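With one protein chain withheld, the remaining protein chains of the complex are depicted in position.
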Amino acid sequence: AQARDQIQVAGSSTVLPYASIVAEAFGENTDFPTPVVESGGSSAGLKKFCEGVGENTIDIANASRKIKDSEVSACAEAGVKEIIEVRIGYDGIVFASDIKGNGFKFTPADWFKALAAEVVVDGKVVPNTAKTWADVNPDFPAQPILAFIPGTKHGTREVFEEKVLAAGCEETGAKEAFVASGIDAKEAGKKCMAVRTDGLAVDIDGDYTETLARIEANKDGIGVFGLSFYENNTDKLQVATMSGVVPSTASIASGEYPVSRPLFFYVKKAHIGVIPGLKEFAEFFVSNELAGPEGPLAQYGLVSDPELAATQAAVAAETVMAH
Amino acid sequence: MTDAILPNVASAPASATKSRSLLEVDSHTRRRNAAETRFRFYGIGAVLIGLFFLVALLWAILSNGLTAFMQTSISIDLHLDKAAIESAEKSVVKTSKYNEMIGAALEEKLTAAHIETGMPVKDLMKILSSGAASTVRAFVLDNPDKYGSTVPFDLLASSRVDGYLKDRVTREALANDKNLDAAHLDIVDAMIKAGVIAKTFNWSFVFGSDASDSRPEQAGIGVSMLGSLYMMLVVLVLSLPIGVAASIYLEEFAPKNRWTDVIEVNIANLAAVPSIVFGILGLAAFIQFAHLPQSAPIVGGLVLTLMTLPTIIISTRAALKAVPPSIRSAALGIGASKMQSVFHHVLPLAMPGILTGTIIGLAQALGETAPLLLIGMVGFIASNYPAGVADGFFSPNSAMPAQIYEWAKRADPAFYERAWGGIIILLVVLMSMNILAILLRRKFERRW
Amino acid sequence: MPLSLLFASCLLIAALAFLMGRGKAFKSAGGDIRKLHSLPGYYGWNSALMVLLPSMAALVIWLAVQPLVINSSVSQMISTQSVEASSLDLIMSDVRRVAEGLNKAVEAGAMTEAEVSGATAESMNVRERLGAVGVALGSDVSNETLQAAQSYRDLSATSGLLRTIAVLALALGGLVFGVVRTNKDFRARNTVERVILGLLIAAASIAILTTVGIVFSLIFNTVEFFKLYPAADFFFGLTWSPSFGGGSDLGILPLIWATLYISLIALAVSVPVGLFAAIYLSEYAAPLVRSVAKPLLEVLAGIPTIVYGLFALLTVGPLLVDIFGSNGVLHLGWMQGGTAVMTAGLVMGIMLIPFVSSLSDDIINAVPQAMRDGSLGLGATHSETVKQVILPAALPGIVGAILLAASRAIGETMIVVLGAGAAARLSMNPFDAMTTVTAKIVSQLTGDADFASPEALVAFALGMTLFVMTLGLNVIALYIVRKYREQYE
Amino acid sequence: MTQMPGTIKAAKMTDTKISARNVQVYYGDTHAIKDVNIEIGSRAVTAFIGPSGCGKSTFLRCLNRMNDTIDICRVEGNIDLDGEDIYDSRVDPVQLRAKVGMVFQKPNPFPKSIYDNIAYGPRIHGLVRKKAELDEIVASSLQKAGLWNEVKDRLDGPGTGLSGGQQQRLCIARAIAVSPEVILMDEPCSALDPIATAKVEELIDELRENFTIVIVTHSMQQAARVSQRTAFFHMGNLVEIGDTQDIFTNPVDKRTQDYITGRFG
Partner (left out) sequence: MTQMPGTIKAAKMTDTKISARNVQVYYGDTHAIKDVNIEIGSRAVTAFIGPSGCGKSTFLRCLNRMNDTIDICRVEGNIDLDGEDIYDSRVDPVQLRAKVGMVFQKPNPFPKSIYDNIAYGPRIHGLVRKKAELDEIVASSLQKAGLWNEVKDRLDGPGTGLSGGQQQRLCIARAIAVSPEVILMDEPCSALDPIATAKVEELIDELRENFTIVIVTHSMQQAARVSQRTAFFHMGNLVEIGDTQDIFTNPVDKRTQDYITGRFG
């Protein structure tokens, strides 16, 4: 078996653009070879990551969500006991529609009323019958509801459900009404996040290009995008505000814009010292020159982490996750 | 015995047609001929439907992808100052220091061309690709003898500027864009006039390597083309002989019993296994069990081999079945062994069918992405050319369809254009592969 | 001796054996090949195979066993506390890396053999020295690692020598054996053909191995899934709606329904079009038309599926809505959005045309001319001949082609995702959006759910179920073909 | 020579069924049939004899335009059936072939059941309305071809599972089943044993009452037994044609004489 000399990274396709920008720069600016960054999803990446230690396993897993406890223990069982968690920043999630169409100023409540499977009307739980945005909120134009939301495979879906639908559910008081209708709080929570299935909410299992293509095919559609994707396609899309806040790296970093999620990568500590350049890569990734607010990652659309310095320190010290 | 029946055959139906002239077509025949004509038209229609869709698809591909073959670049003259280079080499992100040198040179160039910018250098640099610095640095490291001299560079323009020259980007479109402003376009217009900026044929798209999301203008498909080539080598070298050998055994030698039925059903079933499942198998068998390297074309080739085998076996078996048994008897009858009769007579006659299966199998393998996802060939992989032939099989690489798939997902529209351009190249490769097979097939084709 | 050289020498010996075997056979027949049992070439091949078979088998076994043996003996040098601190696997890869680096350094002349064997971690900065010859190490080398690496090198060298000797000895032994055995009455052809038959059988069993491999790579996770999720709900559930928080509904029925529905539509497009195209090309078209149109149609099979997916999404879907939608030409209101089973089915059908047309064309072409003559001579029209004589005669092959197309339809994802959508639904309306088993295998496998959760593991159960299902369909297809097959001549 | 039906029957036929004038056939550049002129009498049996490769099959195939199916084959000249040019553009070869049936040199049963082999022709020509009628035709055709007793219990068995001779009789039965006006037979008995041959010859004799029959044969005995007129071909030329009796007893041409007086009486 030949010794592997490049770093192997796998995981989230959301993190992939950032990781590849860093990998490219790492290859150009150091004597180490350019790391290999596979995509395939957070879960698949973590699964590979947790297969064990050794040269034929990957060194770093990218994830667009925090690693789950169950995954940590699965990792430990396979011998991956020491994991360094690195948060690189945040991914803003924005709502955008065709550039030539109507503009929207949303609140989570609007989305709940538009997409929930069941809503509360006059205190009664009834199936959602709203057909146009005007049915939801009289301020909106009578544009048919057609929402392209992330499919159930995407982590973004979870964020959308929790930060938009569930928030809207509470905001409108629907959750209380659900509980009042005789189900327990947990069930009510589930109901808050149940999306209607009559075709007005379209699951997208592909990526943002697919969502964009669907909006191009049907101009009434409103899609869920990552901030960086939107910023690269401002000629085709107009972004909606959420609770009055325009999404941008700044408004998300400050916490004003509510819909975002953290992005991570996980390093196998055991591989540091064995795989050449691994620690250097991790440090390079979170350095101010790259991950800082002025760096290329932010330039591309990453919301840089206000607590980057702490992260840098943790990487330098090889601090592993507690479990 | 015959006398009893003879009259009725001779009289009844025959007399009906007997008197009729050949020159007038009776209604039954007319109906049949109409059916014949219809049938023929169905055939022509079917071929035309197929060709129509082919043309429609090719049109879509060409109209979206041809622009990828041109690329905008800017020529500047850069003075390679030894001190500046040495200080740049000391910093963490060395390329950012080179950017400063390039910025200065660009400004100089514009001033020389009498173009008024009124823009800070940092903003002005948005016209250039963010990969410009690494291009310069690579040159500098390779040519230490050029220190102190002034070298002309053709640096890539940024993807927005390139889009502007390709009519994809307009001033209105830049309204909300933070990567470029309308003011830049005024400068670009002036630069075009001054001949500083120009579109040229994009060789680096054909031969270059993948680039990260921040510099679409630099991305090329060359390395992943090589990855595909290595994979196809593996597939061809393994799946054609193995597939043909398996078919020969099953069709010519295997006793016809339960066991061969099991194999037969098995093979047909493997054809229906989704390709991603072959990826799961490849990950388990080749990477986790056999410890072959991740992301390597050899593994991809092996997985695709397993995936194409059923296609080749099924078509080869059908072709072998179609060879008349009399050919086999003829050979056996003059004392050829079964093996000889198969290899000397049956196999050459079955060759057209085998080649068809191979074409379709390879086409499928060449365009497949899903299994590659699981063995790590999709993502940001194809960033370096392999060092040698053996390295080509074992070092990480992507493949054309994976590269295309990856580009199609990326945010910058310039990548979308490249995805279509990549499809054009994929089809060119595919067709040149087919032509060989078709020539061979024509050689073997014959009706007996 | 390096591997490639060893391999080359084996080939060389085999070539020699070929010549000697052939020559000896020749001589034993007194130069008259008529006296030989087999053609001289067979004697040559026989001897060559006697060289290659044992030596290559030994080489392969050696290559598989050597690392295991060396690793286990070297790893005894690693102290238990360093194993606890890291893992044996990693330390061993470090050891291998250092050993390889040392080899490289010696090769490059940066170090002498004596320097290498005498080196200790204190006396030399190994990391730096190796860095100079381009071998990057992850960290400084401990003495323990260095010593292990030195012993690894020694063992490898010894083992390499032994390997060379063993393999060459076997090769030469084979040469002697093969050549000695050669005489004019020796049944060389039978021996060679037996070896070839062995190879053929080996090739055929790869299909079985693949199946076993697939079952193995799916079964553990499938079992894991059924531990977490009730099998009855999976097989008989009518809803498919995974969710991250748990409590998902993972009923396979809507997926299976859509899979069959889409495949059916795809076949309804590709089989008639493909078959008619095949008939036209093989029976009616001029040779020139055929030689152009056939490969052109084959290009359809090579266009990446993502293109078809976009074609479905951007062209076919909107077109269908314009016809069947509520504001469509027909004012039917059957179709809500462009994404539908019909969209995906149609586009997939186009992709599958060459699968049916090319394979069927070859098979129709192979039906003997006497069949056509017989029918035409009775006054049948060409189309009657085709329909009633040629197609039945070509049936097994055509069914094979159709099955292949159906298989592709079942296994396709990209067109489904872009054409039919990602949300599962159980509906009779072909203009509704639905999704298939394969599409869901891909999405759950590449999704974001916890990899140990039922939402992710369900991919394996889906794969397994689909596997068993298509197996059943294939058994039925085989039975039908057997029943209706018609053999000519 | 035991028997010569031709001698007993009226030697001259009443009228001409087929007449060919200046027929030339080319396979690519090969000139296979050279300027053949012939008249074939109605309700009579005409035999074509001649050495192998002389063009008998080729000329026979011209008579129902089976040569149309060979790409490289080109036919020139005139062939009239009942006074109508069969190569006229208005003539439908399908209708022609229904009138002029053919039995080939190599037996070529369809890969179908025996029943379906026979039923095929009547079905495509719409000769029957009911299943019972079809059964009737199948049975009588097989009986006439002398195959009925051998296959009556296995009508559903495959036609390809028969012995060579059985297959050839099946093909004859198949041709009879569509009751054509002219039947072309290309060595129909070459695969048959004497008993089966006798049956077929008997059948030919019976069919002659109503049909015109052209038969290619290698057996001069057979030609003598069944035919009223015999044509001798040689190297693409029609050397001689005449009453069978005359040809065999009194050949005009030297080549004919050589051929029929070979070693065999």
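So that you can tell them apart, the chains are marked A, B, C and D in the order they are listed, and the count of residues begins at 1 in each.
Heads up, the rule we're going with is that contacts are C-beta pairs under 8 Å (C-beta built on N, C-alpha and C of every residue); 3 or more make two chains touch, one makes a residue touch a chain.
Remember, predicted model here, so these are calculated numbers, not experimental data.
> Indicate each shown chain that the hidden chain touches within the full complex.
B, C, D
> Taking the full complex into account, find the residue in D:46, D:64, D:113 or D:166 that is in contact with the omitted chain.
Reading the full complex, the residue touching the unseen chain is D:166.
> Looking at the whole complex, which of B:56, B:92, B:336 or B:431 touches the chain that is not displayed?
Of these options, the touching residue for the absent chain is B:336.
> Kindly note down the residues of subunit D that lie in touch with the hidden chain.
2-3, 49-53, 57, 105-107, 150, 162-166, 169, 187, 190-198, 218-221, 259, 262-265
> Give me the subunit C residues in contact with the hidden chain, please.
Residues of subunit C in touch with the missing chain: 33-34, 36-40, 187, 189-190.
> To test your reading of the contact rule: which positions on subunit B touch the chain that is missing from view?
Spelled out for subunit B, the touching residues are 255-256, 326-338, 340, 344-345, 349, 446, 448.
Note that only the chains that are shown with their structure count from here on.
> Looking at every pair of chains, which two share the most C-beta contact pairs?
After tallying contacts for each pair, the winner is B-C.
> Report back the single chain whose CA centre is most distant from the CA centre of subunit A.
When every chain centre is compared against subunit A, the largest gap points to D.
> Subunit A to subunit D: how many Å between their CA centres?
That gives a centre separation of 83 Å.
> For subunit B and subunit C, what's the span in angstrom between their mean Cα positions?
18
> Whole-Å distance, subunit A centre to subunit B centre, using C-alpha means?
31
> Return the residues of subunit C touching two or more other chains; collapse runs of consecutive numbers into ranges.
310, 368, 381, 384, 445-446, 488-489
> Residues of subunit B touching 2+ other chains?
32-33, 36, 373-374, 408
> Can you identify all of the chain pairs that touch?
A-B, A-C, B-C, B-D, C-D
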